[in-house]
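Working notes, beginning with the structure itself.
A single protein chain has been omitted from the complex, and every remaining protein chain is retained in its original position.
Letters A and B mark the chains in the order given here, with residues in each chain numbered from 1 onward.
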Amino acid sequence: MIDFNTTDAIEILGTIAFSISGTFAAVQKRLDPFGVLIIAFVTSIGGGTVRDLLLGDTPVAWMRDVNYCLLILVTCILTLFFKRHIKKFKVTLFLFDSLGLGLFTLVGVQKGVVFGLSPGICVALGTITGCFGGIIRDTLLNTIPLIFRKEIYATACITGGILYFALLRFHLDADVAKIVVIAFIVTIRIIVVKYKLALPKFGY
Amino acid sequence: MIDFNTTDAIEILGTIAFSISGTFAAVQKRLDPFGVLIIAFVTSIGGGTVRDLLLGDTPVAWMRDVNYCLLILVTCILTLFFKRHIKKFKVTLFLFDSLGLGLFTLVGVQKGVVFGLSPGICVALGTITGCFGGIIRDTLLNTIPLIFRKEIYATACITGGILYFALLRFHLDADVAKIVVIAFIVTIRIIVVKYKLALPKFGY
Partner (left out) sequence: MIDFNTTDAIEILGTIAFSISGTFAAVQKRLDPFGVLIIAFVTSIGGGTVRDLLLGDTPVAWMRDVNYCLLILVTCILTLFFKRHIKKFKVTLFLFDSLGLGLFTLVGVQKGVVFGLSPGICVALGTITGCFGGIIRDTLLNTIPLIFRKEIYATACITGGILYFALLRFHLDADVAKIVVIAFIVTIRIIVVKYKLALPKFGY
């Protein structure tokens, strides 16, 4: 079983999950192979790049470690190879998007803690890290970002981030807290979409 | 009366004005509460964030001072609460957008002066600070940004910024010059929209 104990492992899994979701979204829009690769790339690194820019932690992470780029490339190619065998296309895309969201939110929250920021800002950083890859992906593909439409997207990140700090306050083991928070965010997303829940909307 | 003498006061008023305009724009698009909050947030901090990133002044302002985030949150909630009592919805949105534009343009110009940049670049920084919140808001809501359509949007910022340096050259008191420039930008915007003025367009 993959070791969930370190932030590195979580970041690698999140990169893979978002790379798969980006590849699927680009294939749906019928892009050519390089277009697909670029969308996979920006979906994977978008959130972390915006986070690092806001923190002033430059050159950004993927520039310092070429392995992340290779990981995205390999994941993208493997996804294209295996996509014939996937029947429930939309469901698969959605699951990997949710998984990436949970994993990257935690990575962002933790980086905020490392930089000594207040918990509220850490939750914002986690939300940015989790959501921005998808926002950039959808903006480039010229659709209203998923986050602003029917699904409670950012809400899952924000409540997950708050939960993380609450669990730590109750002296839960940090690694257990991480897994709980990731599972919480993914579960919220799945429940929301399965039962078509939505926050009430404002109208005029 | 609120003290207009300091840059801080201008920044706080600008943040409130853009938070109101962002909330209104999001409600018009029928987003859920968190979507509304996020749009209010990016509209308020978008311009300043782009400015700080370009200057390399990181972590960006709102990360260092959680009070700005609280200010946006409270403004957004109050706006949602009072919106029932507002009849001229579009006019109100427009007025607060114009007010925020005037205030933030000045904040941006002054930050350029503090960084020792040339007047031309300071005017560009002011325009970016004033306009980018609205550009990001409209891009996320998937409409052609207001700035590129019928209203003379950036033009008001640019001429306002130039006016500021002209007034200082004539040895006008700096605080008076600030109020004059803010009033100038807001007035230009109102006149332009009221009388449907537009710069002549190019066609092919």
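Here is the rule we use: contacts are C-beta pairs under 8 Å (C-beta built on N, C-alpha and C of every residue); 3 or more make two chains touch, one makes a residue touch a chain.
Because the structure is a prediction, the values reported are computed rather than measured.
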Practice task
Specify the residue from the set A:Ile16, A:Val123, A:Leu140 or A:Val181 that touches the hidden chain.
Solution key: A:Leu140
Handout entry: Absent chain, residues of subunit A that touch it
Key = 26-36, 38-39, 49, 53, 56, 58-60, 63, 66, 69, 80, 83, 89, 139-142
Completion exercise
Absent-chain interface residues of subunit B come out as 53-56, 115, 117-118, 120-121, 124-125, 135, 139, 142-145, 147-148, 152, 154-155, 158, 198-204
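The definition used in the following text is that only the chains that are shown with their structure count from here on.
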Problem - Centre-of-Cα separation between subunit B and subunit A, whole angstrom - result: 31
